[in-house]
Structure formats: C-alpha cells, structure tokens
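Yeah, one chain of the complex is gone here, protein chain that is, but the others are all in their spots.
Read from first to last, the chains carry the letters A and B; within each, the first residue is number 1.
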Amino acid sequence: MPDQNAVEIADLSFAYDETREVLSGINLVIPRGKVVAIMGGSGCGKTTLLRLIGGALRATKGAVRVFGQDVSRLNADELFDMRRRMSMLFQFGALFTDMSTFDNVAFQMREHTKLPEPLIRDLVLMKLHAVGLRGAEGLMPSELSGGMARRVALARAIALDPELMMYDEPFAGLDPISLGVIGQLIRTLNDALGATSIVVTHDVQESLKIVDYIYFVSEGRIIAEGTAADVKASKAPFVHQFVWGEADGPVPFHYPAAEYGSALLDVRPR
Amino acid sequence: MTRVLALVTDLGSRVTAMIWRAGFAARFFWATLRHSGTAFRRFHLTVRELYFAGVLSLIIIVVSGLFVGMVLGLQGYDTLARYGSSESLGVLVALSLVRELGPVVAALLFASRAGSAITAEIGLMKATEQLDAMEMMAVDPVARVVAPRFWGGVLSMPLLAALFSAMGIFGGYLVGVVLIGVDVGQFWSQMQAAVDFREDVVNGVIKSVVFGIAVTGIAVFEGYDAPPTAEGVSRATTRTVVTSSLAVLALDFVLTAFMFRGI
Partner (left out) sequence: MMKRSTLDLWVGVFVAIGFGALLFLSLKVANLTSLDASDVYKVKARFDNIGGLKVRAPVKSAGVVVGRISDIRFMTDTYEAEVVMSIDTRYPFPRDTSAKILTSGLLGDQYVGLQAGGDTVNLKTGETLKLTQSAIVLESLIGQFLYSKAAEGPEKSEKK
C-alpha cells in the first residue's frame, strides 16, 4: 500500500543528554515526489533531524515514520534494508579518501549487489555523466575541488536509485556557478528518479528556486512553513528576517551583555 | 575542605569515566571480532591493510633489528669476555632477541609507526563523516574499515618480530664474529644448543601475536572513539602510542612469568 507521504514526523522530541533538548514537538510531513527544504540558523537541530530520519539517532519522544515504518522500532536487518532505499549527501561530500572517484561511486554497487564489473563500470559512468563528471573518474578525492567533490558524492548517493534523498547543507561553501549546478541537479535528479528529497540548508536564495515546500526551524521548534511563494511573501518576523537576511530581528544582533553606556564609563580596573 | 572534596570528586569521576571507556573498548573489541567475517571473506581488504601495517613497517623493523643486534654483540662480548665466556656470545644474542627483544621492541616500533597511522586514519574518516556515510549506505563500518585493519596488524606482528630477531642475530654475528673475532663455529653451535624451538622460538611467536592483538586493538579503538575534530584525532593518536606501549610492556611481564617460570 503506497503511502502518500515518504516521511511523517509526529510530536518528535530529541535531546542528546538531560541538559538540553535539541528538538521539541516537531510535526512535519514530506509528501512523495516533492523537494522539501528545512531551514534555520546554525545549531537549530536541522542535521539532527536528518539523522533521526536516517535512523542514526533514536527519538526520545514521538515517532519518525519513513515509508510507513517507525524507524526506531526497526531491528538491525530491517534498518539496513530501509537504508538501501534512502541516501544522504553529507556536508562536504564525505568521499572515501583512500579510493578513486570511480571506486567511490561503485562502492554501493560492489557492496550490495553482485553485478559483474563491466555492468558496474557502465552504471558508474552513467551516474558520473548525470552530474557532469564522467571525465573525472580516475581522479582521487584529494584532487577534486569542493564543488566537484560534492557532485561526485551526489553521483555516489544516487548509485542505487534511492527513493528518498537527504541533503545536509549541499550549498555550503560553494562558488556561484557550483551553487547553481548543485541546485539544478537536486531538482532534476529528484524528478528523474521519481524520488523524494529533503534539503537541509540555510541558503535561502538557491533553495527558493528549486523547492516545493519549506519548514522553518528555530530553537528546536517549527515556527513557520509554506510553499516558496508563501515564504517570500511572509510577514512573520523570523521568516522575514531569515529570507531577507536582516541583521536584527527575532534573532538578535547583540549577544547578551551589560548596558553599553555604563560599560564604557566603567573605570573599574579589570 | 571544599578544595579537597572537589579533588576527590574529580578523581572519582575520572576513574568512573575510565571504567566506562574500558567497558566500551571491550564491547568494541568483541564487535570487531564478531564482524571479522568480511575481513576474511573479502581477503583483499585485509591484504591491503597488511601492506600498510606490515610492509611499510619493514624498513624501521629491519634497520632497528640490525642495530639492536649489533649493540647486543658489542655489549655482550664486553661482559662475557670478563668471565672468559666470549664463545657464548651467540647464545646471549639469540636468547635475548628471540625471547624478549624481538617481540617487545618490534611491538613498540609497530605501535608508533603502524598503530598511530591506523588511529589517525580511522579518526580522520570519522571526522570527515566517511564512517557516517558508510553507515547510511547500509555498510557496517566496523566490518568494512575496522576489522580488516585489526587483522592486518595481528597477522603482521609475528612476521615483523621474527624479522627483527633474525636481523638482530645477523647483526650480532656481524659484530661478534666478523668484527671482533669470536669463533664462528662456537657462535652458531652454542646458539643452536641453547635455543630451544618450543621454549624460545614458539613462546616468542606467541608473545608477538598477543602484542599484535593488544597494539592493533588499541589503535582501532582509539581511532573509532576519537572526537571528530583535528585536535581530537591528534590526541587519540598520541594515546594509542602511549597506551599500547604500556600494554606491551605489562603483557610482556605477565607472559614471561607464565612461560619462563619453569625453566
């Protein structure tokens, strides 16, 4: 029975230890076939959310359902089967530095399938061609630029045609051309594979071009959501500050400190 | 009073943390053994690690062995000649190396060269999220990354120890017979009479295998457990060398007590 939603998160809370709750009462839904962005400032819990969906972390409260299954209830074998249907692009690529580009992309095929080498070779070249790096197959990760490394990691992530793609800050640290390339690839690959994509980012401009729906996370809660058009037109203070990059707003400019005037006039020796 | 209390509490929490860590290390070691199937079924993974741990340590082992043997020859002759037993030089050199110096010094050198490299490599893979990526691709990093490195180290260790001893004996021969002039026949024949295969050579090999398990086990654990930052990895590397060196020396005492007590 195919679900309408690839991912459903209901009343999710998570804390690493007793001192600080990273996520509280998160409710969100990722429909199949859509590209959804999760945005927020640094340290608001976005990456933690991805790890919870991937089953790397277990929720302290609430449920994370992927393809209809509760991720925290899966045993090791079921979790591995689940992970074969999803794929993650890590922030700086996380390519295996001890093997070539070709071997990196071929990794999952060699580990999980018994395909013969000639077939693997063709598949690898196809995936690399999709991201435009077929000519770089013999290079080592250390010889690739940041943008190229990220594209190779993308080729590696789509190696087994996953149903769910997760992107952890795919736009971080890239030049404008690479930004455009990655953004385009995320959208076209999603549509071509018929997959669902979750993009965790704080790059507003690029993501607004390609995503269908956006969730805003701040201090562990979802404070806004909507389509790209809704968000651009939103008058909510946090969203407005975030989208238009304003220095001061609900997220304050000044770190908490004593009153300015008295601090300057304070002649007490330190 | 509060200062003392704070110190005691601090000590207590440190000891507790150490015990937790030791427990985690033991479970990790057990997990490595359980997941070793891949390391042997896809033996080329282990072969690759044999190269990085064993072959690349060859130069330091061979050269050090030679020098240690030569020094043994010099010092040994000096002392033995005083008691008129300089023909027993072969015995001294061979027994010292095969029983003790071969396994122990080779293990210490292995810890600093290969052990630290393994820790740094695994730690770096953790810091650059390569291990997480592997997990997300439904490949168990313990089976794919840790176990081959563990077995590569364990299999290299006895070979390196034997090479160290062999080079050392050759070095002792060079200094004793060729340079100083001890009788070549006495050198080898007394050695052959005194060195027993089961008691000395086999025990030496057993020691080197135990040391290999200890050193490589500590190396892979420290790498896997390292905080994923540059500073964390470098501290883990230092800890590997220190901890495995101490472990080797402590185990050496325990093993020697068991093995050579009867003689």
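What we mean here is this: contacts are C-beta pairs under 8 Å (C-beta built on N, C-alpha and C of every residue); 3 or more make two chains touch, one makes a residue touch a chain.
On a predicted model such as this, the values are computed, not experimentally measured, just so you know.
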item: Full-complex contact with the absent chain, from B:L33, B:L58, B:V178 or B:A230; value: B:L58
item: Which of B:V105, B:L131, B:V146 or B:L160 contacts the chain that the document leaves out; value: B:L160
item: Identified contact with the non-displayed chain, of B:V63, B:A81, B:V178 or B:A193; value: B:A193
item: For subunit B, residues in touch with the removed chain; value: 44, 47-48, 50-51, 54-55, 58, 94, 98, 156, 158-160, 162-163, 165-167, 169, 188, 191-193, 195-198, 200-201, 204-205
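The definition used in the following text is that only the chains that are shown with their structure count from here on.
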item: Between subunit A and subunit B, centroid-to-centroid distance (C-alpha), Å; value: 43
item: Residue ranges of subunit B touching subunit A (in the complex, touch as defined); value: 121, 124-125, 128-130, 132-139, 144
item: Complex contacts: residues of subunit A adjacent to subunit B; value: 54, 56, 80-81, 83-84, 86-88, 90-92, 94-98, 107-108, 111-112
